[in-house]
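Handing you this structure, nothing more for now.
With one protein chain removed, the remaining protein chains of the complex are shown where they sit.
So, subunit A:
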């Protein structure tokens, strides 16, 4: 018998190619236009290089414009991601593990609340959150961005289902029989098993925090605490005001610099994520 011909679908290939273009063209556009000066940005074709190659000038200008406020925004964003997304991941892991592996009173109620919370978009919660933080006197401080970011119902739900699948109950019992305390069991036995889930949740919360726009928009008025999203938008707005200086080249270059850390995080964490998907599939 001859080897079976692989099933080919021209339609699928074309659709995939279109999707590929759809996702790559904006990135290509962003890169190409980061290499243009403000002057050549508007008098050249958007998808090809033109004028002098000003990428490095643009990067230098982006980092130094307005007394280097971009760097400050970058550090702010990192702070929000480390504390906000990191904290959200830690809380989701603890909560998900507890919900999956322990029986306690009110578990079903917690389940209902979490499922309900997944359905509420964070945008809808922004205004009530603002009111609450305003009463607490926390608006215009980094806490107003970090604390709401700590709560990720979706992350909790994901960790819950993941923990239920990935940690055999027998393993926990074995650890207990061997004399390990609950904390030790969790840290030494369960966390390694949960690692792929933790990476997945941290990726989700990281992206959400990195791209967060609306919450900081209503919470923060001091540009010194802006994350990159707000900062770049304020640069963009600058062109639309009398006597303002148009810095579209810096906005574009800034956007490119903004997505690089996320790209790096994805590429770096991808393999853990993939192995996690496989690990979750093994049934004992």
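Keep this in mind: a contact is a pair of C-beta atoms (placed from the backbone, for glycine too) under 8 Å apart; a residue touches a chain by one contact, two chains touch by 3 or more; residues count from 1.
One rule holds for everything that comes next: contacts and distances are computed from a predicted model.
Missing chain, UniProt protein name, picked from "ABC transporter substrate-binding protein", "4Fe-4S dicluster domain-containing protein", "Flagellar basal body rod protein FlgB" or "2-oxoisovalerate dehydrogenase subunit alpha": "ABC transporter substrate-binding protein".
Here the missing chain is touched by one residue of A:107, A:221 or A:271, and it is A:221.
Check A:31, A:130 or A:272 against the missing chain and you find that the one touching it is A:130. In the full complex, subunit A contacts the hidden chain through residues 38-40, 42-43, 126-127, 130-131, 134, 137, 139-140, 214, 217-218, 221-223, 234, 237-248.
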